[in-house]
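Only one protein chain is missing; all other protein chains are in place.
Now for chain A:
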Amino acid sequence: MMRDTFVATTTDLLDEDPRTALVLADISADSFRSARDRHPDRVLNVGIREALMAGVAGGLALTGLRPFLHSYAPFAVDRAYEQLKLDLGHQDAGAVVVTIGGSYDASEEGYTHQSPGDVALLDTLEGWTVHVPGHRDEVPAMLREAARHDDRVYVRLSEQENDRAYPGGGRLRVLRRGGPLVVAVGPMLDPVLEATSGLDVTVAYTNMPRPFDAEGLRALTESDVVLVEPYLAGTSAAAVSAALEGRPHRVTHLGVGRHEVRNYGGWRDHARAHGLDAAGLRASIGQFLAL
């Protein structure tokens, strides 16, 4: 699981780099017990206090440390939004926010534990780099890179994973060449590949949607663009529109719907409910491209 990779890599970073600090709000605290035993001054669990978790991260950063913080996305982002805005951004400070439970991974827990809007919320703020890994092996490089500077970084871990990892950079990576462009973000890649199998489309992948690879999008776009992202549908609409400004294009944005799905089950059930499984994507993409 991506979460295990996060725990292993962050534990290594704490051992290797005295600048690295970790702030938790109970979630995953057990997984970091050995790291906390070795580095009690830099592995901090503030209890179930997410506003404090973000405030503490801001304070740590202002003394020169590099804080990582971690919880469920609805608590780390939705609940602590003002702390991310003011205790980090307004202070000109940075941190690495690593979340689980984005969108509908916490399917059995219900909407209180889900955040389809985390990336959209961060899009209202300045200077956030957003990573959405599609495979656990993409996670370590993201965390190691983030440990080396002081900017604001968001890493959105998910239960859903692709079959294979595509490590490296923030550029759109072309995995299939053909007609109209379909962009898959993070774990949306495998369902997109399955949905477009046999269709004459270009499929490009990114696990770093912010800053968005505008240059890559312009280079790959002839007219039609389908953007598939694993959070709120249309989150990247402004970025895509800005990238293609002044150029004739048609675009559709597929992602998690705004309506609350008051069902439980697993993430696959919710993906189906939002039309983000292969069948749902094939229907939406086929209709938009008239294929």
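Just so it is clear, a contact is a pair of C-beta atoms (placed from the backbone, for glycine too) under 8 Å apart; a residue touches a chain by one contact, two chains touch by 3 or more; residues count from 1.
The rule we apply is simple: contacts and distances are computed from a predicted model.
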Exercise for review: Have a look at "Type-4 uracil-DNA glycosylase", "Quinol:cytochrome C oxidoreductase", "CopY family transcriptional regulator" or "Transketolase" and point out the UniProt protein name belonging to the hidden chain.
Suggested key: "Transketolase"
Check your understanding: Hey, which of A:59, A:179 or A:280 is the one touching the hidden chain?
Key -> A:59
Practice item. Could you tell which one of A:1, A:86 or A:238 touches the chain left off the display? Key: A:86
**Study point:** Contacts of chain A with the absent chain, listed as residue ranges
**Key:** 21, 23, 41-42, 44, 46-47, 49, 51-52, 54-65, 67, 82-83, 86-87, 90-92
